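Everything on this sheet refers to the single structure shown next.
Yeah, one chain of the complex is gone here, protein chain that is, but the others are all in their spots.
Showing chain A:
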Amino acid sequence: MSSPIVKLVAQRVALGILLLLAVSVLIFAGTQILPGDVAQAILGQSATPESLANLREQLGLNQPAYVRYFQWLGGVLTGDLGTAMSSGQDIATSIKGRLWNTLFLAFWAAIVAVPLAIILGLIAVRYRNGWVDKLISGLALASTSFPEFFIGYVLVYFFAVKWQIFPGISTVYDGMPFGERMQAIALPAAALTLVVLAHMMRMTRAAILNVMQSAYVETAELKGLSAFNVIRKHAFPNAIAPIINVVMLNLAYLIVGVVVVEVIFVYPGMGQYLVDHVTKRDVPVVQAVGLIFATVYISLNIIADIAAIVANPRLRHPK
């Protein structure tokens, strides 16, 4: 590894950490400016001035906000996310299972969606402007344009109700056999795939087409390479940076944007967990989940950046 890359990567990571800190301040501040404080939210209807004062004392709400922020941050850094107000359970423990479920679903959706999108993109370039290209683009755009819940319900209608191939509700639990688990997530994974497919496919197509205009591609063609080899060996490696970017963005979406799909398929993931606690004004949980989502988003973006840097030949081979 040469020094400019190491330096650039270190810069990105440091920037990411700074950004994450800034986000944590925003999340904390956001939950502070909501009307009413945690004590009021806990006591609700039965709040009296004395019980409010007692509970504030107990929860340390009398301390200035910045002190509480650093206490919270310290807890988060040591893996202590606090306890949920509404159920009194440890947040870290209850999030673990949920996060794992969300990652499991996102992983399998990505395993299907990313290669499929890239291959479809390559095929679309190969037969650009022909009917194959138009068909692929048309279908992918259509599936993305429909709202997720519509796609979800259509899948349920055909695969769960009419043909009864896959279950329409995707309740998964600990100790569920792998095969059953895969069957349970088939429909939500398919819905997610359809939702993210077009973005990645179109980006692949556009990035490669852009490169295809270059002189060296023409040279490669003139050398007599087959169309697919030109794309695979010469165009694709040079178009990889924007493709990685869009793939990472979509991966992030698979993790943090699946609330609707989780609700439709009754999948016990992070989205559903967040929604339940937002309606209960359970601030500690909302803060924790917000921070986790932000971490996922920022990390994936850093990875995209780094991958783009590493994939850039001009940076890999400095003069």
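Rule of thumb we're sticking to: a residue touches a chain if its C-beta (ideal position, glycine included) is under 8 Å from a C-beta of that chain, and two chains touch if they have at least 3 such contacts; residues count from 1.
Going forward, contacts and distances are computed from a predicted model.
Chemist: Looking only at the UniProt record of the hidden chain, which name from "Cobalamin-dependent protein", "N-acetyltransferase", "Peptide ABC transporter substrate-binding protein" or "Na+/H+ antiporter subunit E" is the right one?
Modeler: "Peptide ABC transporter substrate-binding protein"
Chemist: Which residue among A:151, A:264, A:288 or A:308 touches the omitted chain?
Modeler: A:264
Chemist: Residue-wise, where is chain A in contact with the chain that is not depicted?
Modeler: These residues of chain A touch the chain that is not shown: 44-45, 84, 86-88, 94, 98, 153, 156-157, 160-161, 164, 167-169, 171, 173, 263-266, 268, 272-273, 276-280, 282.
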